[in-house]
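Only one protein chain is missing; all other protein chains are in place.
First chain written, first letter: the chains are A, B and C, and each begins at residue 1.
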Amino acid sequence: MKTAITVFPGTNRERDMAAAIEKASGSKPDLIWHGESDLAGYDLIVVPGGFSYGDYLRCGAMAGNSPIMRAVKQQAERGVAVLGVCNGFQVLTETGMLPGVLMRNAGLKFICKMTHIRCERSHAPFTGSLNQGDVIKVAVAHNEGNYFADEDTLDRLEGGGRVVFRYSNAAGLVDATTNLNGSQRNIAGILNESGNVMGMMPHPENAIDALAGGVEGLKMFAGLAGTA
Amino acid sequence: MSLAEVEITPEIVAEHGLTTDEYQIVLNILGRAPNITELGIFSVMWSEHCSYKSSRFWLKTLPTSGPQVIQGPGENAGVIDIGDGDTAVFKIESHNHPSFIEPYQGAATGVGGIMRDVFTMGARPIANLNALRFGDPSHAKTRHLVSGVVAGIGGYGNCMGIPTVGGEVNFDKAYNGNILVNAMTVGLARSDKIFYSKASGIGNPVVYVGSKTGRDGIHGATMASAEFTEDSEEKRPTVQVGDPFTEKLLLEACLELMATDAIVSIQDMGAAGLTSSSVEMADKGGVGIELALDKVPMREEGMTPYELMLSESQERMLMVLKPGREAEAKAIFDKWELDFAVVGRVTDTGNLTLMWHGDLAGEIPVAPLVEASPLYERPWEPTPKAGDVDTSIPADMSMSEALKRLIGSPDLCSRRWIWEQYDHLIGGESVKTPGAADAAIVRLPGQKKALAATTDCTPRYCFAEPETGGAQAVAEAWRNITATGATPLAITNNMNFGNPERPRIMGQFVGCIKGMTAAALALDFPVVSGNVSLYNETNGVAILPTPVIGGVGMIADAALSVGLAIPEAGLSLILIGETKGHLGQSIFMRDLMNRTDGAPPPVDLTAERRNGDCVRQLITGGHVAACHDLSDGGLAVALADMAIAGGVGVTMDAAPSNIALHAWLYGEDQARYLVATKDEAAVLAACEKVGVPAQRVGISFGTALTLPGGDTISVEDLAHTHDAPLPNYMAGASWSA
Amino acid sequence: MKANVTVTLKRGVLDPQGKAIGHALEGLGFDGIGEVRQGKLIEVELAETDRKAAQAKLDEMCRKLLANTVIEDYAIEIVE
Partner (left out) sequence: MKANVTVTLKRGVLDPQGKAIGHALEGLGFDGIGEVRQGKLIEVELAETDRKAAQAKLDEMCRKLLANTVIEDYAIEIVE
């Protein structure tokens, strides 16, 4: 299993992501600098979290225009699995690879906390050993995670089974009280139409260690690594 | 060039904050009148902020050595040995005045500055902390300041990708016009890869990297050394705007270059920018430095040598490279899209020589500039001894109501609203996050061992009895680290005080230093770095003396560390340390009885040491399920904290008959801990063996906290009372306890 | 040539920031405050001297980078 993790100026969770993937798969991902334009030969491409270009102007906007994202797009069109987490999700929406946008949190504040997300459908390879209805405890850390799309788009997402995660409580309840950032329909993660690109705001990569953050994120990575 | 011809009048000298005597020294050093650029350099170098002229004499009395100390005060940050070739590099820094004027940017650039201090030493930052003091919650500005400062700290640290894992916040009207924003960073370096600022190698290139220089914060250093008046808010932008994105690139670029052996020395440009960095580098190496100021990357047109030397633009560094390594270094900075310019060279003249398009723009002998820097042994008056306080209370006062009021009060309510705005999880090594333990625990990547870090100070104790307060601040930091199971190793400190020219204020400073010294010696907890912020006054009203202590410790196996949450029912709660029921200067007396007189609890350093060493052994020996030190609010508040965090109730045993119930519950005697344990007998026996007072005070049980006598509050009610006030207040509500 | 580009949220897209500003203004005692919305102003200096060419270029900049047309509208004003 060969994984590429893209790195932009300002990316800052690439090491966390690499550690998670290495822990699950046993193989070290390659960190790929944003100026590269060739991503051939990878089974998985991850656009990790951080503040690419300082989150200036709009989160993900500048990274979305970089050479490496053209390569990511090409590979995605060939069917390679692409995962965007947090800033990576923002980048993927900016490139149009995923619909909608991530707006400023409804509470207007950065939110860092452990939260629960409910898996809405099991979808290889992204959800690993998770089944529909399973709840995992993971971290969020973002200022712009408020998922927005027009109603038609949302209906299309739902209809196509493309909503993968929603913010919930430990019991799997999904409602306004468990919606921590104002996202439409509590959406925390979605798929593209062909199902090989997923974006999510929470950080499963920070839930891979019993002492720090817990291990529930590993359930997801188990699938990515094909070791479920 | 008009500035060159500026005539140096007595007014101009005064505007630069130099006294007549100080100016005379300038004349003696130069043997002539300075030009304006040179005057500016003397002015910032001899400002309180850079020269420590009021505090140096006393700072020198602090204990700074120990087998663990690799680098004490004097470099960008202190360095301690944490075994296996690893070191912890840390320091604390204030950004008080700028944060009052522009809270977001002031706090943000404070965080940026302290991180630069740490990575200049070759360390990758792994943890940020911050100690904050705001005015009365009902003061018109407080809410806006809290909101801006917290957002600014988060904004910078989150973007840098360094977890912010701890800190403290107090509210007191003494800070209405002068808030405190102290930021601390802890980093990791290998002991053979530590970088220092000492310039050497005649002819070696001096290189400027980072952001371009603008007219930011010119005279920022002198601002930080002058009292506030009403109209200082109107002054020209002396506040800088931070660019955490650029600093993140600067961090990565510097660490990448540091992995080679191209660097001779490196110094960040903090307060007084290019001036203090070049002077310090030259002075430490006993060499001269020649700078071609026209080569400095500039953001604005028409900048003068004066402005270039005094600018406090952020996100910049100065380095001396080995000869011939420029291209290699430049390639790294190009990759990270940062400016890189060879701006000068090391010389054998011992002078700071400034060139401007080939002409001499100023020349100052470095050694006299540094050595003649004024040193004042300011007159000081000891703080009068506090008397006894009447600690009686109304006969019908409800102890559970008192507890609810206290845990929902500004100083004791949950800080969740704050730390949820800080990314405290990035890095995946945050073993104990904010609210989970008395000190933050951050593991070393790929290792079992972890660092513990905390910041502490109880300003009301320092105000009442500076010496006790200074000792208490150090002891509390030591205790907070101990309560996690870690071994305290060393401290950094931030001395925040009023105007040192007032003997009473100077007396507070001296008292706190004496207390800190005694405690640091008794606890083997030496000072390895620090910062002084004086003149924290507005219209003649000084802040409370606030010597913030940042403590760092280590635990060999992070898995052995404990938090404060009671994990389950059926555990015994053991109070360790002696309880006399000291109420003077307690939160209880201040907030519920409106009494702020009396002496603070005495600090018995022998007991601190003995009790703490005992607790640490119990924890690392696996006998303890949770531990919390007792501080503000005493036993009842500590129990409530532990119950709320664990979501488990506690039924307290009967109170001792020789102490009033409110003194038992709310007294603030020092050197105490609460531990939750399955092995009550083992814990009591271990304490007895080393002569440490210990007694069971209750057991964990059910879903409510039951005070002695049966007074009961549900943990849910407690949690709500604790959690709601700060978010409500920040949403615009007046303070509701 | 200098231009001001303003980027505002589309009508219908919730603007919590604008709302918070409105609230804060009311909190400060200002009355009669209706809707408040917050957008961005981007000032760009261009070497281009032809107005029409500049307009076209700015339009492209907006579509490619400055605005996210899923939620934002933009307006270009050439000032000199």
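The rule is short, and it goes like this: contacts are C-beta pairs under 8 Å (C-beta built on N, C-alpha and C of every residue); 3 or more make two chains touch, one makes a residue touch a chain.
Source: prediction; values computed, not measured.
Among the chains present in the display, which ones are touched by the chain that isn't there?
Per the contact definition above, the missing chain touches A, B, C.
Quick one: which of A:54, A:125 or A:145 touches the chain that's been left out?
Only one listed residue reaches the unshown chain, and that is A:54.
Can you list, in ascending order, the subunit A residues touching the missing chain?
Touching the chain left out of view, subunit A contributes residues 53-54, 56-57, 61-62, 65-66.
For subunit B, which residues reach the chain that was dropped from this view?
Contacting residues on subunit B, toward the hidden partner: 101-102, 105, 211, 214-216, 233, 235, 237, 239-243, 245-246, 299-300, 313-314, 337.
Residue by residue, what part of subunit C touches the chain that was omitted?
So the residues of subunit C touching the missing chain come out as 6, 8, 18, 21, 24-25, 28, 30-48, 57, 60-61, 64-66.
One rule holds for everything that comes next: only the chains that are shown with their structure count from here on.
Based only on mean CA positions, could you tell me how far subunit A sits from subunit C in angstrom?
For subunit A versus subunit C, the centre distance works out to 29 Å.
Would you give the residues of subunit C that are in contact with at least 2 other chains, written as numbers and ranges?
none
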